[in-house]
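The complex appears here without one of its protein chains, the remainder shown in place.
For reference, chains read A and B in written order, and residue numbers begin at 1 within each chain.
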Amino acid sequence: MTLVLVLAVASCGGSGTSNGERKAQELSGAGATFPLPFYNVVFDQFSGVNGDAVAYGGIGSGGGIRNLRDKIVDFAGTDAFLSDKEMEEMAPVIHIPTCMGAVVLAYNLDGVESLNLSGEVIADIFAGAIKTWNDPRLTALNPDVNLPAGAIIPVFRSDGSGTTFVFTDYLTKVSPMWASNYGTGKSVNFPTGQAAKGNPGVAGIISQTKNSIGYIGSEYAFAQKIPYAKIMNQRGELVEPTSTTISASASGEIPADTRTSITNADAEGAYPISCFTWMVIYKEQNYSDRSREQAIATLDLMKYILSDEAQDVTSKVHYAPLPAKAKELSMKNLKTVTYNGMAILKD
Amino acid sequence: MNDKLYRTILFIAALTIPIVCGGVVYALITDAYDAFEHFGFFRFLTSSEWSYTEGAEQYGALPFITGTLLTTLLALLFCIPFSLPVAFFVGEYFKGSRVASILSTVTDLLAGIPSIIYGLWGFYTLRPVIITLNISPQGSGILTASLVLAIMIVPYAASLSAEFIKMVPNDLKESAYSLGATRAEVVRKIIFPVAGSGIFSSYILAIGRALGETMTVTMLIGNTNNIPTSITSTGNSMASIIANQFGEADGLRLSSLIAIGLILFLITAVINMIGKMMIKRARIS
Partner (left out) sequence: MANQKIKHRLAKDKLMLWTICIFATLTAVPLFAILGEVLLRGYSQLSWSFFTEPTPTAYKAMKAIEAGEPIPGGIANGIVGTMIILSMAVVVAVPVGILCGTFLAENRKKRFAKIVSYLTDLVQGIPSVIIGIITYIWIVVPMKGYSAIAGSVALCIMMLPLIIRSTEETLKILPASLKEAGLALGGNKARVMMKVQLPAAFGGIFTGVLLAISRVIGETAPLMFTALGCSFIRWSINKPISAVPLLIWEFFNDPHLQELIWGASLFLLIFVLTLNLTAKYLAKKWNQ
């Protein structure tokens, strides 16, 4: 009898990953501000599953990666996946995509209810090559609209940001001029226009400056009801950013490590400036004296975000859910995460 | 407890300040080293490039040094016409009265308002006013930041100046009055010369406050990395570029930001030294 009891107790105290068998943990993460509204809801719901508390600070994608490199957080949130070079400087990491979002072109034009833009035109506007709203290339795209003759005032981010990264990544793909002069990056040498800090800064300037146009996260534009443009995608369709059109961007190939940019997707009904946002964790979870429970909790969080319950939240807060392929690849990648060299997730 | 233990405890407590300072300087220098080595100290100070092109990054501190100095100078200019009258109101004209006490309290309360609230007020209230007045299209910029900064430093300048004005010996003033001088003349010919260096030192204190202000300036200065060409143009101060970009910076850019922090620290140290010397002279005379 005692033997059975002892065996029962021994098997319970093992390293299972099922709920209710481990102590509630406190996790901390830092990074991108772009998915914050989504993360807040997900973390709140997650705490109801096993009591794990998650604290996340929106200090910017770069800050999050830095924190991860300094090994002071459980995960980093980033809109820009780590480059090969950056990955060389760190111990091996896993990228887990969490949801999809979009960068929209918000504008302030009197009496203009809808605006159509194309990639090359946007690049030329931000490069200063198209200077006024009634430029022939703009009127050609917007035949039914009365565009004013005023000068265009582009607005961009002064702080480094994942949103800038996604935006410039798109411009690099659609405009050879942009690719050779400005390129892609979290901070880029915008030649003209006004800078502002953070989404509220840019949105604030746009709403108060006539004839201005700037790029902000979709969530922000929807919440503040700022008018944004329809953009022509690779198939020639003029697309508005919605959950459906954002998801459509991800219907193509996704690499095994999920590090991919989906801007300018060649897919029907795709909104061309869409993006994934990722959480990055270390492959080997035993760093900075983390306990095994901590590692298990971290993986539970990753699994939860990929679950239907969390993904259903995305469209409620104006993001888009992950395509099935991304979820599959992520689960595969999660299974390679180890603690002291041994895989954490069974099966 | 005996005297020896007492003195030792006090000494150890006093050591905390040099330790903190040392920790600050050491961390700043070690992290700024890369930038200075890469660009050269003087070139970094005088270069106005700030370009992120991969592999050919160029960073220079000049636009931000200019931004800080310009906003501080303008803040000083805007604050003098208000802090001086308050100082004279409280220290001379209505000295000791209830009104003076109220004004002094109100002015000091300005120092209590957290800087983020100044930033919010500037962003949501002052900016639209500046846009409506057609002073500048986007409302933020050197001018806006300097205006709010001026309000923030008024209490520092005013209360310390008032102290020095109060300290002017009565007999000096009495003898001037007995010779038929008007109040204005006493102010100009007696109070100013006597309390002058004390008043000056209070403005040094105010400058010190303005140099380091981060949050408010970041929210109002417009955040562009160029040397400002007019007071309505946008720019960045040393504190605001650090606050802006630190979150995303890495490698050479991070080192450059810390280098800027070090430069700001040095400028503050020099200004403090000047201020201290002036206070010493004021107290002696």
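By definition in this document, a contact is a pair of C-beta atoms (placed from the backbone, for glycine too) under 8 Å apart; a residue touches a chain by one contact, two chains touch by 3 or more.
What you see is a predicted model; the values in this text were computed from it and never measured.
**Student:** Which candidate, B:16, B:134, B:170 or B:230, sits in contact with the chain we can't see?
**Tutor:** The missing chain is touched by B:16.
**Student:** Using the touch rule from the top, list residues of chain B that touch the missing partner.
**Tutor:** Against the left-out chain, chain B lists 1-3, 5-7, 9-11, 13-14, 16-18, 20-21, 23-24, 27-28, 31, 81-86, 88-90, 93, 103, 105-118, 120-121, 124-125, 151, 154, 158, 182-185, 187, 208-209, 211-215, 238-239, 242-243, 246, 258, 261, 264-265, 268-269, 271-273, 275-276.
**Student:** Of the residues in chain A, which ones touch the absent chain?
**Tutor:** Touching the chain left out of view, chain A contributes residues 26, 28, 30, 33, 36-37, 40-41, 43-44, 47, 53, 55-59, 70-73, 198-200, 203, 219-220, 223-224, 288-289, 313, 316-317.
As a working rule, only the chains that are shown with their structure count from here on.
**Student:** In their complex, what parts of chain A are in touch with chain B?
**Tutor:** Within the complex, chain A contacts chain B at residues 59-63, 65-66, 153, 158-161, 183, 185-189, 194-197, 201, 204-205, 208-209.
**Student:** Along chain B, where are the residues that touch chain A in the complex?
**Tutor:** My answer: residues 51-54, 123, 127-128, 131, 137-140, 218-219, 222-225, 234, 236, 244-250, 253.
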